[in-house]
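Mind having a look at this structure? Questions to follow.
Missing here is one protein chain; the remaining ones are kept as they sit in the complex.
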Amino acid sequence: MRQQKYTLGVLLLAVVGFAISSVQAKHETVPLPHLSKAIKGEECVEPNDTMRRNHMTYLMHQRDETVIEGIRGKKYSLQACIDCHATADPKIENGKMRTVKPFCAECHSYAAVKIDCFDCHNPSVPLEKTTNTFHEIITAHIRESGASK
Amino acid sequence: MTIDTKKRELLVKGAAVASMTIASGVMLIAPAIARKAGEAASDKVRWGLLIDSNKCDAGCDECVVACKTENGWKSHDRPSTDPQWIRKVNLRDKKTGATHSLPVMCQHCENPPCVDVCPTGASMQRADGVVLVNRHTCIGCRYCMLACPYKARSFVHEDVTGQKPHMPRGKGTVESCTLCVHRIDIGRTPACVEACSSKAGRSAITFGDLNNPSSNIAKELSRYVTTRLRSDLGLEPGVHYRGV
Partner (left out) sequence: MKQVLFTQIKGNSGSYWIYLTFLAAFILIGLNAAWYMEHNGHWVTGMNNQIVWGTPHVFAVFLIISASGALNIASISSVFGRNTYKPLARLSTLLALSLLAGGLMVLVLDLGRPDRLIVALTTHNFRSIFAWNIFLYNGFFLIVLVYLWVMLERRMNKYIKIIGVLALIWRLALTTGTGAIFGFIVARQAYDAAIMAPLFIAMSFSFGLAVFLLVLLFSYRSSDRILGDVVLQKLKKLLGIFVIAVLYFVLIQHLTNLYSAEHRVFEDFILRNGGIYTQIFWFGQIIIGSLIPLALFYHPKTGQNHNLIALATLMIIFGGFAQLYLIIIAGQAFPLTIFPGFEETSTFFDGVVASYTPSVPEFLLGLGGFAVSFFVISVALRALPFLPEKLADSDVDPNFVE
(Lines give C-alpha, C1' and ligand atoms only; values in the text may rest on other atoms or scores of the structure.)
Protein backbone atom coordinates (compact mmCIF):
# COMPACT_ATOMS: atom_id res chain seq x y z
CA MET A 1 0.00 0.00 0.00
CA ARG A 2 2.79 2.41 0.99
CA GLN A 3 4.68 1.47 -2.15
CA GLN A 4 1.65 2.30 -4.29
CA LYS A 5 1.35 5.68 -2.62
CA TYR A 6 5.01 6.42 -3.29
CA THR A 7 4.69 5.41 -6.94
CA LEU A 8 1.66 7.60 -7.33
CA GLY A 9 3.47 10.50 -5.73
CA VAL A 10 6.46 10.19 -8.04
CA LEU A 11 4.22 9.96 -11.09
CA LEU A 12 2.32 13.05 -10.04
CA LEU A 13 5.55 14.94 -9.57
CA ALA A 14 6.72 13.90 -13.01
CA VAL A 15 3.48 15.01 -14.64
CA VAL A 16 3.51 18.36 -12.86
CA GLY A 17 7.16 18.92 -13.71
CA PHE A 18 6.55 18.17 -17.34
CA ALA A 19 3.60 20.50 -17.41
CA ILE A 20 5.60 23.34 -15.92
CA SER A 21 8.49 22.87 -18.30
CA SER A 22 6.27 22.75 -21.36
CA VAL A 23 4.51 25.89 -20.24
CA GLN A 24 7.91 27.52 -19.88
CA ALA A 25 8.94 26.36 -23.32
CA LYS A 26 5.92 28.01 -24.84
CA HIS A 27 7.08 31.32 -23.47
CA GLU A 28 10.60 30.77 -24.87
CA THR A 29 12.48 31.82 -21.80
CA VAL A 30 15.73 30.74 -23.43
CA PRO A 31 16.43 32.96 -26.42
CA LEU A 32 17.14 31.19 -29.70
CA PRO A 33 20.59 31.77 -31.15
CA HIS A 34 21.00 34.66 -33.55
CA LEU A 35 24.09 34.20 -35.65
CA SER A 36 26.07 37.20 -36.79
CA LYS A 37 26.51 37.60 -40.53
CA ALA A 38 29.79 36.46 -42.01
CA ILE A 39 31.96 39.29 -43.22
CA LYS A 40 32.70 37.73 -46.59
CA GLY A 41 30.54 36.25 -49.28
CA GLU A 42 26.80 35.78 -49.59
CA GLU A 43 26.51 32.11 -48.70
CA CYS A 44 28.44 29.49 -46.84
CA VAL A 45 30.08 26.62 -48.73
CA GLU A 46 26.98 24.55 -48.01
CA PRO A 47 23.34 25.56 -47.55
CA ASN A 48 22.61 26.69 -44.01
CA ASP A 49 20.55 23.66 -43.03
CA THR A 50 23.19 21.26 -44.28
CA MET A 51 25.90 23.19 -42.52
CA ARG A 52 24.02 23.27 -39.24
CA ARG A 53 23.47 19.55 -39.31
CA ASN A 54 26.80 18.40 -40.68
CA HIS A 55 29.49 20.94 -39.94
CA MET A 56 30.97 18.71 -37.24
CA THR A 57 31.34 15.81 -39.68
CA TYR A 58 32.94 18.03 -42.31
CA LEU A 59 35.37 19.42 -39.76
CA MET A 60 36.23 15.99 -38.36
CA HIS A 61 37.07 14.63 -41.78
CA GLN A 62 38.86 17.74 -42.91
CA ARG A 63 41.14 17.82 -39.91
CA ASP A 64 42.27 14.26 -40.58
CA GLU A 65 42.88 15.07 -44.22
CA THR A 66 44.92 18.11 -43.34
CA VAL A 67 47.02 16.72 -40.54
CA ILE A 68 47.49 13.14 -41.71
CA GLU A 69 47.53 13.55 -45.46
CA GLY A 70 48.72 17.11 -45.70
CA ILE A 71 45.76 18.24 -47.80
CA ARG A 72 45.12 21.95 -47.49
CA GLY A 73 42.83 24.53 -48.98
CA LYS A 74 39.79 22.39 -49.64
CA LYS A 75 36.20 23.39 -49.20
CA TYR A 76 35.87 22.68 -45.50
CA SER A 77 39.11 24.32 -44.44
CA LEU A 78 38.85 25.51 -40.86
CA GLN A 79 40.97 28.52 -41.66
CA ALA A 80 38.46 29.48 -44.32
CA CYS A 81 35.58 29.10 -41.85
CA ILE A 82 37.34 31.38 -39.40
CA ASP A 83 38.23 33.85 -42.09
CA CYS A 84 34.62 34.33 -43.13
CA HIS A 85 32.84 34.01 -39.83
CA ALA A 86 35.20 35.91 -37.55
CA THR A 87 33.68 39.26 -36.78
CA ALA A 88 35.07 42.23 -34.97
CA ASP A 89 33.56 42.91 -31.60
CA PRO A 90 34.47 46.04 -29.67
CA LYS A 91 34.36 44.01 -26.46
CA ILE A 92 37.00 41.63 -27.71
CA GLU A 93 40.55 42.96 -28.08
CA ASN A 94 39.08 46.47 -28.48
CA GLY A 95 37.82 45.51 -31.91
CA LYS A 96 41.37 45.15 -33.23
CA MET A 97 40.98 41.48 -33.94
CA ARG A 98 38.15 39.56 -35.48
CA THR A 99 37.13 36.48 -33.57
CA VAL A 100 35.00 33.50 -34.48
CA LYS A 101 34.37 32.41 -30.90
CA PRO A 102 31.05 34.27 -30.43
CA PHE A 103 29.78 32.84 -33.70
CA CYS A 104 30.35 29.25 -32.62
CA ALA A 105 29.36 29.92 -29.03
CA GLU A 106 25.98 31.30 -30.06
CA CYS A 107 24.59 27.92 -31.06
CA HIS A 108 26.85 25.78 -28.95
CA SER A 109 25.86 27.44 -25.69
CA TYR A 110 22.20 27.13 -26.66
CA ALA A 111 22.61 23.44 -27.43
CA ALA A 112 24.97 22.99 -24.45
CA VAL A 113 27.50 21.17 -26.57
CA LYS A 114 31.01 21.91 -25.42
CA ILE A 115 33.65 22.22 -28.09
CA ASP A 116 37.37 22.21 -27.44
CA CYS A 117 38.56 23.51 -30.81
CA PHE A 118 39.70 26.76 -29.30
CA ASP A 119 41.83 25.07 -26.66
CA CYS A 120 44.35 24.85 -29.49
CA HIS A 121 43.11 26.83 -32.47
CA ASN A 122 43.32 30.57 -32.19
CA PRO A 123 39.81 31.92 -32.84
CA SER A 124 41.09 35.40 -33.67
CA VAL A 125 42.43 36.75 -36.93
CA PRO A 126 43.59 40.21 -37.92
CA LEU A 127 40.94 42.59 -39.14
CA GLU A 128 41.72 42.62 -42.83
CA LYS A 129 43.65 39.70 -44.21
CA THR A 130 43.25 35.99 -43.98
CA THR A 131 45.92 34.18 -42.03
CA ASN A 132 49.19 33.55 -43.79
CA THR A 133 48.67 29.82 -44.22
CA PHE A 134 47.54 29.97 -47.77
CA HIS A 135 49.55 30.64 -50.83
CA GLU A 136 47.76 32.65 -53.48
CA ILE A 137 47.15 29.43 -55.42
CA ILE A 138 45.10 28.01 -52.60
CA THR A 139 43.12 31.15 -51.95
CA ALA A 140 42.31 31.32 -55.64
CA HIS A 141 41.18 27.72 -55.59
CA ILE A 142 38.79 28.46 -52.75
CA ARG A 143 37.44 31.37 -54.73
CA GLU A 144 37.01 29.25 -57.85
CA SER A 145 35.29 26.38 -56.15
CA GLY A 146 32.74 28.84 -54.91
CA ALA A 147 33.67 28.62 -51.28
CA SER A 148 33.32 32.35 -50.84
CA LYS A 149 30.41 32.81 -53.23
CA MET B 1 92.15 47.29 -76.37
CA THR B 2 93.37 44.04 -74.87
CA ILE B 3 92.80 45.38 -71.40
CA ASP B 4 89.23 46.35 -72.27
CA THR B 5 88.56 42.91 -73.77
CA LYS B 6 90.04 41.30 -70.72
CA LYS B 7 87.91 43.49 -68.51
CA ARG B 8 84.86 42.59 -70.56
CA GLU B 9 85.70 38.91 -70.31
CA LEU B 10 86.17 39.27 -66.62
CA LEU B 11 82.88 41.11 -66.39
CA VAL B 12 81.07 38.42 -68.34
CA LYS B 13 82.69 35.62 -66.40
CA GLY B 14 82.02 37.42 -63.19
CA ALA B 15 78.40 37.93 -64.12
CA ALA B 16 78.10 34.29 -65.08
CA VAL B 17 79.61 33.16 -61.82
CA ALA B 18 77.47 35.62 -59.90
CA SER B 19 74.28 34.51 -61.58
CA MET B 20 75.17 30.89 -61.05
CA THR B 21 75.74 31.60 -57.38
CA ILE B 22 72.55 33.55 -57.08
CA ALA B 23 70.65 30.91 -59.00
CA SER B 24 71.93 28.13 -56.79
CA GLY B 25 71.23 30.35 -53.81
CA VAL B 26 67.66 30.70 -54.96
CA MET B 27 67.46 26.96 -55.37
CA LEU B 28 68.92 26.59 -51.89
CA ILE B 29 66.23 28.84 -50.49
CA ALA B 30 63.24 27.37 -52.31
CA PRO B 31 63.72 23.67 -52.95
CA ALA B 32 60.16 22.84 -51.99
CA ILE B 33 57.51 23.05 -54.64
CA ALA B 34 54.20 24.32 -53.35
CA ARG B 35 51.51 21.68 -53.45
CA LYS B 36 48.22 22.54 -55.02
CA ALA B 37 45.14 22.92 -52.94
CA GLY B 38 43.62 19.55 -52.21
CA GLU B 39 46.83 17.72 -53.00
CA ALA B 40 48.08 15.22 -50.46
CA ALA B 41 51.67 14.84 -49.35
CA SER B 42 53.43 12.28 -51.46
CA ASP B 43 55.70 9.45 -50.41
CA LYS B 44 57.85 10.08 -53.46
CA VAL B 45 59.31 12.95 -51.49
CA ARG B 46 61.26 12.62 -48.28
CA TRP B 47 62.02 15.87 -46.57
CA GLY B 48 65.24 16.13 -44.66
CA LEU B 49 67.74 18.55 -43.20
CA LEU B 50 71.48 18.80 -43.49
CA ILE B 51 73.08 20.68 -40.65
CA ASP B 52 76.69 21.69 -41.06
CA SER B 53 77.50 22.15 -37.42
CA ASN B 54 80.97 23.38 -38.24
CA LYS B 55 79.24 26.66 -38.98
CA CYS B 56 77.53 26.76 -35.59
CA ASP B 57 78.91 28.22 -32.44
CA ALA B 58 77.74 28.22 -28.87
CA GLY B 59 76.77 31.87 -28.96
CA CYS B 60 74.27 31.60 -31.81
CA ASP B 61 70.70 30.40 -31.39
CA GLU B 62 68.95 32.08 -34.31
CA CYS B 63 67.34 28.81 -35.30
CA VAL B 64 65.77 28.45 -31.87
CA VAL B 65 64.55 32.04 -31.84
CA ALA B 66 63.10 31.68 -35.31
CA CYS B 67 61.26 28.51 -34.37
CA LYS B 68 59.82 30.20 -31.31
CA THR B 69 58.62 33.18 -33.31
CA GLU B 70 57.24 31.14 -36.15
CA ASN B 71 55.43 28.57 -34.08
CA GLY B 72 54.47 30.59 -31.07
CA TRP B 73 56.02 28.56 -28.29
CA LYS B 74 57.66 30.48 -25.54
CA SER B 75 59.20 30.24 -22.13
CA HIS B 76 57.15 30.63 -18.98
CA ASP B 77 60.28 30.91 -16.84
CA ARG B 78 59.83 27.30 -15.86
CA PRO B 79 62.72 25.66 -17.69
CA SER B 80 61.85 22.10 -16.73
CA THR B 81 58.32 22.27 -18.12
CA ASP B 82 58.72 24.91 -20.84
CA PRO B 83 58.29 23.73 -24.42
CA GLN B 84 61.38 23.16 -26.48
CA TRP B 85 61.08 22.14 -30.12
CA ILE B 86 64.68 22.82 -31.03
CA ARG B 87 67.65 23.51 -28.83
CA LYS B 88 71.35 24.12 -29.12
CA VAL B 89 73.39 21.36 -27.53
CA ASN B 90 76.91 22.21 -26.47
CA LEU B 91 79.31 19.31 -26.52
CA ARG B 92 82.59 18.91 -24.76
CA ASP B 93 85.03 16.09 -25.40
CA LYS B 94 85.58 14.45 -22.01
CA LYS B 95 89.23 13.79 -22.65
CA THR B 96 90.48 16.69 -24.74
CA GLY B 97 88.09 19.43 -23.67
CA ALA B 98 87.33 20.42 -27.26
CA THR B 99 83.90 21.97 -27.64
CA HIS B 100 81.22 21.98 -30.31
CA SER B 101 77.72 23.32 -30.66
CA LEU B 102 74.82 22.16 -32.78
CA PRO B 103 71.04 22.35 -32.95
CA VAL B 104 68.98 19.28 -32.12
CA MET B 105 65.33 18.87 -32.99
CA CYS B 106 63.02 16.06 -34.01
CA GLN B 107 65.08 13.92 -36.34
CA HIS B 108 62.07 12.87 -38.44
CA CYS B 109 63.17 9.27 -38.46
CA GLU B 110 62.10 6.77 -41.06
CA ASN B 111 61.43 4.21 -38.32
CA PRO B 112 60.28 6.52 -35.56
CA PRO B 113 60.03 4.84 -32.15
CA CYS B 114 57.60 7.56 -31.08
CA VAL B 115 55.18 6.47 -33.79
CA ASP B 116 55.48 2.84 -32.75
CA VAL B 117 54.58 3.45 -29.14
CA CYS B 118 51.68 5.88 -29.49
CA PRO B 119 48.52 4.05 -28.36
CA THR B 120 46.11 6.14 -30.42
CA GLY B 121 48.27 6.69 -33.47
CA ALA B 122 48.42 10.41 -32.81
CA SER B 123 52.17 10.30 -33.20
CA MET B 124 52.35 9.73 -36.91
CA GLN B 125 54.53 9.99 -39.95
CA ARG B 126 53.25 11.87 -42.96
CA ALA B 127 53.75 10.31 -46.36
CA ASP B 128 56.55 12.73 -47.15
CA GLY B 129 58.52 11.71 -44.08
CA VAL B 130 57.60 14.44 -41.62
CA VAL B 131 56.93 13.04 -38.15
CA LEU B 132 54.08 14.87 -36.46
CA VAL B 133 51.75 14.74 -33.50
CA ASN B 134 48.13 14.73 -34.53
CA ARG B 135 46.94 16.83 -31.63
CA HIS B 136 43.33 15.97 -32.32
CA THR B 137 43.90 12.42 -31.16
CA CYS B 138 46.72 12.91 -28.69
CA ILE B 139 45.60 11.88 -25.22
CA GLY B 140 48.67 13.27 -23.52
CA CYS B 141 50.05 10.00 -22.17
CA ARG B 142 53.67 11.08 -22.90
CA TYR B 143 54.75 7.59 -23.89
CA CYS B 144 56.30 8.98 -27.08
CA MET B 145 58.41 11.34 -24.98
CA LEU B 146 59.75 8.32 -23.14
CA ALA B 147 60.51 6.56 -26.39
CA CYS B 148 62.32 9.32 -28.26
CA PRO B 149 66.09 8.84 -28.16
CA TYR B 150 66.66 12.52 -28.91
CA LYS B 151 64.33 14.01 -26.30
CA ALA B 152 62.78 15.87 -29.19
CA ARG B 153 59.31 16.18 -27.76
CA SER B 154 57.83 18.33 -25.08
CA PHE B 155 54.50 18.32 -23.34
CA VAL B 156 52.30 21.38 -23.05
CA HIS B 157 52.11 21.79 -19.29
CA GLU B 158 49.84 24.85 -19.17
CA ASP B 159 46.97 26.62 -20.93
CA VAL B 160 47.95 28.23 -24.20
CA THR B 161 46.57 31.44 -25.67
CA GLY B 162 47.56 33.59 -28.60
CA GLN B 163 48.51 30.67 -30.79
CA LYS B 164 49.78 31.32 -34.27
CA PRO B 165 46.87 30.58 -36.62
CA HIS B 166 49.00 28.17 -38.62
CA MET B 167 50.24 26.36 -35.54
CA PRO B 168 47.43 25.38 -33.19
CA ARG B 169 48.70 24.08 -29.89
CA GLY B 170 47.05 23.46 -26.54
CA LYS B 171 47.39 22.11 -23.04
CA GLY B 172 47.69 18.43 -22.48
CA THR B 173 49.13 17.40 -25.83
CA VAL B 174 52.66 16.56 -26.89
CA GLU B 175 54.48 18.58 -29.53
CA SER B 176 57.75 18.72 -31.40
CA CYS B 177 59.41 20.17 -34.48
CA THR B 178 56.96 19.91 -37.39
CA LEU B 179 59.59 20.70 -40.01
CA CYS B 180 57.33 23.71 -40.51
CA VAL B 181 54.85 21.73 -42.60
CA HIS B 182 52.70 24.82 -42.92
CA ARG B 183 55.59 26.51 -44.75
CA ILE B 184 57.00 23.63 -46.76
CA ASP B 185 53.53 22.79 -48.05
CA ILE B 186 53.44 26.14 -49.80
CA GLY B 187 56.97 26.04 -51.11
CA ARG B 188 58.85 27.82 -48.36
CA THR B 189 61.58 26.46 -46.12
CA PRO B 190 61.41 25.82 -42.39
CA ALA B 191 61.85 28.91 -40.24
CA CYS B 192 65.15 27.72 -38.77
CA VAL B 193 66.63 27.19 -42.23
CA GLU B 194 65.63 30.67 -43.35
CA ALA B 195 66.82 32.32 -40.15
CA CYS B 196 70.17 30.59 -40.29
CA SER B 197 70.83 31.87 -43.78
CA SER B 198 69.32 35.31 -43.56
CA LYS B 199 69.60 36.42 -39.95
CA ALA B 200 72.63 34.48 -38.77
CA GLY B 201 74.29 34.59 -42.16
CA ARG B 202 75.69 31.12 -41.69
CA SER B 203 73.49 28.94 -43.91
CA ALA B 204 74.32 25.96 -41.75
CA ILE B 205 71.00 24.25 -42.34
CA THR B 206 69.92 22.94 -45.71
CA PHE B 207 66.41 21.70 -46.35
CA GLY B 208 65.30 19.55 -49.22
CA ASP B 209 64.03 16.36 -50.72
CA LEU B 210 66.32 13.48 -49.83
CA ASN B 211 64.72 11.32 -52.51
CA ASN B 212 65.50 13.70 -55.33
CA PRO B 213 69.09 13.16 -56.49
CA SER B 214 69.21 16.57 -58.11
CA SER B 215 68.15 18.48 -55.00
CA ASN B 216 70.84 20.46 -53.28
CA ILE B 217 70.64 18.46 -50.11
CA ALA B 218 71.06 15.18 -51.97
CA LYS B 219 74.04 16.57 -53.82
CA GLU B 220 75.65 17.76 -50.61
CA LEU B 221 75.02 14.42 -48.97
CA SER B 222 76.73 12.58 -51.77
CA ARG B 223 79.64 14.94 -51.78
CA TYR B 224 80.68 14.63 -48.15
CA VAL B 225 80.12 11.95 -45.58
CA THR B 226 77.60 13.00 -42.99
CA THR B 227 76.53 11.45 -39.73
CA ARG B 228 73.20 10.98 -38.07
CA LEU B 229 72.61 10.98 -34.37
CA ARG B 230 72.40 7.54 -32.76
CA SER B 231 72.48 5.95 -36.18
CA ASP B 232 73.27 2.69 -34.40
CA LEU B 233 69.64 2.45 -33.41
CA GLY B 234 68.57 1.90 -37.00
CA LEU B 235 65.96 4.63 -36.95
CA GLU B 236 67.17 6.22 -40.21
CA PRO B 237 66.76 9.87 -39.19
CA GLY B 238 66.03 12.45 -41.85
CA VAL B 239 68.38 14.96 -40.26
CA HIS B 240 72.03 14.68 -41.28
CA TYR B 241 74.91 16.40 -39.57
CA ARG B 242 78.33 17.41 -40.63
CA GLY B 243 80.97 18.16 -38.03
CA VAL B 244 79.76 15.65 -35.48
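Observations, loosely collected:
The first chain written gets the first letter, and so on, giving A and B; residue counts start at 1 in each chain.
The rule is short, and it goes like this: a residue touches a chain if its C-beta (ideal position, glycine included) is under 8 Å from a C-beta of that chain, and two chains touch if they have at least 3 such contacts.
From a predicted model like this one, the values you see are computed outputs, not experimental measurements.
Across the complete structure, the visible chains that the omitted chain touches are B.
When the whole complex is considered, the residue among B:Asn71, B:Thr173 or B:Thr189 that touches the unshown chain is B:Thr173. Here one chain is not drawn; of B:Lys36, B:Lys74, B:Arg92 or B:Lys199, the residue touching it is B:Arg92.
Residues of chain B in touch with the missing chain: 76, 78-84, 87-94, 100, 104, 113, 115-121, 137-143, 145-151, 153-159, 171-174, 229-230, 233, 244.
Just so it is clear, only the chains that are shown with their structure count from here on.
Centroid to centroid, with C-alpha atoms defining each point, chain A and chain B lie 36 Å apart.
Of all the residues in chain A, the ones that touch chain B in their complex are 63-65, 67-74, 79, 82, 116, 119-122, 125, 131-135, 137-138, 141-142.
Listed in rising order, the residues of chain B touching chain A in the complex are 34-41, 124, 126-128, 132, 134-136, 160, 162-166, 168-171, 173, 181-182, 185-187.
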